[in-house]
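Notes follow the structure.
Complex shown without one protein chain; remaining protein chains in place.
Going in written order, the chains are labelled A and B, and every chain counts its residues from 1.
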Amino acid sequence: MSRSRQIVAGVVAVGGIVIAAGVLHARETHAPLPVSEARLLYLRSGRVADRLFLTFDALASDVYWMRAIQHYGRDRKSPRWEGRFELLDPLLDLTTTLDPHFNIAYRFGAIFLAMDPPNGPGRPDQAIALLEKGLTASPDHWQYAYDIGFVHYWHTGDFAEAAQWFDRASRMPGAPEWVRQVAAVTLVEGGDRAGARRMLSELVDTDEPYIRAAAERSLMQIRALDAIDQLTAVVERYRRETGQAPSGWADLVRARLLAGVPVDGAGTPFTYDAATGVVSIGGGSSLLPLPRGLESTRK
Amino acid sequence: MNVRRIGLVAWHVFKESVRDRLLYAIGAFALLLVASAVLIAQITAGQDVKIIKDLGLAVIEVAGVVMAVVIGVGLVAREIERRSIFALLAKPLPRHEFILGKYLGLVLTVMVNVVGMTMALYLMLGYAWTQMPVEAQLALDAPILDPRLLIVMVMIGAELSLLIAVALFFSTFSSSGLLSMVFTLGLYLTGLLSADLRGFGDVVDAAPAVAWVVQAVGWLVPAFSAFDIKAQVVHGLPLPAGFVTGTLAYAAVYIAAILAGAIALFSRREFK
Partner (left out) sequence: MTAVRIEGLTKDFLTGFWRPTPKRALDGLSLEIPAGGVFGLLGPNGAGKSTTLKLLLGLLRPTSGRIDLLGRPPGDTAVHQRLGFLPENPTFYDHLTAEELLTYFAGLFGLTGEARRQRAAAVLDRVGLEADRRRPLRGYSKGMIQRVGLAQALVNDPELVILDEPMSGLDPIGRRDVRAMIADLGRDGRTVLFSSHILSDAEELCDEVAVLARGRLVLHGRVADLTSRDVTGWHVVVSGGEADHYRAWAPGTTVQPLAGGRYALDLPADLRPETLVTALPSMGAALESVSPRRASLEDVFVRAVGEPVTPAGTAR
């Protein structure tokens, strides 16, 4: 074969692979296999999987963990509502059955599961069940107990239960001092933003990027709640001074009560309903929905 | 290009492989596993047919992969190691015909085995049918002797044809059979995970460059996972229109590309 023909063959090889990728892309766009439960979870039961993967459980758990993240990421971007995030729990269950010490799968998985729609399935019960499974596998892991308390505190608004779990976490080996303070404050005062802020500021210092991101978002939510309170006060002041409610943010800016249209931590403007006088977080904000139980000020 | 010479090389590969004890070992093991699916089905109440199908299809695929890799890698590597290639390349046989003949011969060998194992699977399913009460038959997702299983076989056949091309590609430039086998298996496993690589950017907040590279790899490696419709068919779920043709077109283009690459490299190769 001559040199020039060899070059042609090489070009055909490289070009062919690129064309093949294009064909694959077209097929996945025009004839996608429905992502059915049966497909992602060819194995429903973690225990069956455990046997099937022989000695490669840890590797298989990594694969399922990747699938869980992808499933979560894809559904969060998708406009589809039906069956949204429905595979998250079984995928996390498989992951943690295959590798019962998969720390981040419990902790981050719980954050996903507890997250309210549209950012998550809004299933604090599943989140707590997953963390309890983690506690069974590693009974000395204080973070799991702490996270259960956090889910109660943040998502179900059951502060008594939350205080109990914080207390339990603080007694476990290796738990830092501040956990005990969190437990005490929660027990005495129930939910308040100061306590939440303290909790979150500890979490923001963690090394786990996923948990840090979640904590930062929660902190932004608290700041948004604070901002709503302040903006409500400003609206009130305008009404007192002018004798009438403002028709929008523009009135407040003109009156030099505000520097500009107020935005939340995610950059979405707050909304003001002139008819009811209620200030709320912008409809498109990524911080929605705000945590239950902390909306009213109890300072 | 002389079709007759390519056919002769292919037929000779088939003859050599069919007489190799290795092939019998793999084939016998696979048949045994397919047959044992019936036994396993008896201890898992109610799910007989699904389990025979699941296990049977998986065994056929895995046996095909083992054949493709072990024989495919040995095909050219052994000729070079044993120096039988010297006499062969002194014949009026251009190197591209040699590669194409080897490829087609191995595809023929593996396909004959897949067809044999498929017939065994249908036999097992037929047997399970006779053992089943009528009401259980009515409750199935998919018919027992589901002709759609043949679509799965076509998909497995396309997947194996692609894998054989990969194995042949590596054995054309590596001087060690073991090394080619490691490369082939590595690329096969990467290909099985390719869908996960393609979705990498959706979920991980990595640096854009990293995400771009990972996704590019996901698109460019042979997507062996794209042929998997086993669960879909076993559960009687519909396949989207154009899925089969799209997948076959993908396999055909990719195989042509890999064989062109193998020919380009093999034509440059020297034999010390």
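Note that in this section a contact is a pair of C-beta atoms (placed from the backbone, for glycine too) under 8 Å apart; a residue touches a chain by one contact, two chains touch by 3 or more.
Just so you know, these numbers come straight off a predicted model, no measurement behind them.
S.K.: What are the shown chains that the omitted chain is in contact with?
M.R.: B
S.K.: One chain isn't shown here. Among B:31, B:58, B:93 or B:108, which residue touches it?
M.R.: Considering the complete complex, B:93 is the one touching the chain left out.
S.K.: Name, in rising order, the residues on chain B that touch the hidden chain in the full complex.
M.R.: 4-5, 8-9, 12, 15-16, 19-20, 82-84, 86-87, 89-94, 270-272
As a working rule, only the chains that are shown with their structure count from here on.
S.K.: I'd like to verify one number: the distance from the centre of chain A to the centre of chain B, where each centre is the average of its C-alpha atoms, in whole angstrom.
M.R.: Averaging C-alpha atoms per chain gives centres 41 Å apart.
S.K.: Using the touch definition from the top, list the residues of chain A that touch chain B in their complex.
M.R.: It is residues 1, 5-7, 9-10, 12-21, 23-28, 30-34, 36, 38-39, 42, 63, 66-67, 69-70, 72-74, 77, 209, 213 of chain A that touch chain B.
S.K.: Residue numbers of chain B touching chain A in their complex, please.
M.R.: 94-96, 193, 196, 199, 202-205, 219-220, 223, 226, 229-232, 235, 237, 239-243, 246-247, 249-250, 253-254, 256-258, 260-261, 263-264, 267-268
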